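Heads up, one of the protein chains got dropped from this complex, but the rest are sitting where they should.
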């Protein structure tokens, strides 16, 4: 490559990626989902601190909490909600980036990203507040979005 | 950038990424692995429903299942298999995308992606069915693929 081309690259590359249809929305949803997932983690800490329990001796000493061998059921519930996030969100975000980079149809991407993000936010609230059928319903909607992404990716890479 | 260049970008970008050696195979393996990981999650639900146990009171009421304080050993086994997926697959998929984008040798990428995907599918079956030494063997093979990806990435970025 000529030096002139190399000089031109640094500025060109990021504009190139920002121009991918759906990339900006994808990035926004990724930020929201990672912060939401982190929020569920903080809620675990808050629940433990409200119940004044700790699993690590050094935390029990530090926060003047009771040392427990097993988690309180309220903490267990938040941990299950969080674990479900871990099972779902990283995989979805990786597939989302692949779909954007592979040039999936922008309308399909937009629907998937917006619906998935909204569904997973409601899901977390529904899990922590024990609201059924909201929890199952939003889980199902998010799953459909994930499968739609898979189909869009397969169409692009196999065509 | 000139307007003419900007108009040209949207069509160019996705073809550009699809032209990365190994990208299509990477995307296919990512779809398979995310769906497989999701399948292990569904198997947890199926196992709980077969045993008629639930950990959330609202689920026990809804599915007429028995409320349990701790998981049944059969469910615990599937949860451990699933957790191992969470510990392995997202990290591998991120490294895989980095390796593709960094321009790692295409043959190395192809071997890593195909062998890893096959090994992790067999691993899940072997874990759930308690088949040793298959479980340890496929875990080891998948680990080698992950380290091979790391080496290929380091060679590209440090050269």
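Which chain is which? They are A and B, in the order written, and residues in each are numbered from 1.
Please note the rule applied: contacts are C-beta pairs under 8 Å (C-beta built on N, C-alpha and C of every residue); 3 or more make two chains touch, one makes a residue touch a chain.
Please read all numbers here as calculations on a predicted model, not as lab measurements.
Contact with the chain that does not appear here is found for just one residue of B:16, B:60 or B:114, B:16.
Touching residues on subunit B toward the chain that is not drawn are 12, 15-17, 19-21, 73, 76-77, 80, 86-87, 90-92, 94-95, 97-98, 101-103, 130-133, 135, 143, 146, 150, 153-154, 156-158. Residues of subunit A in touch with the missing chain: 1, 6, 9-10, 13-18, 23-24, 26-28, 30-31, 34-35, 37-38, 41, 55-59, 62, 69, 82, 86, 89-90, 93-94, 97.
The rule is simple: only the chains that are shown with their structure count from here on.
For this pair, subunit A with subunit B, the centres built from the Cα atoms lie 15 Å apart.
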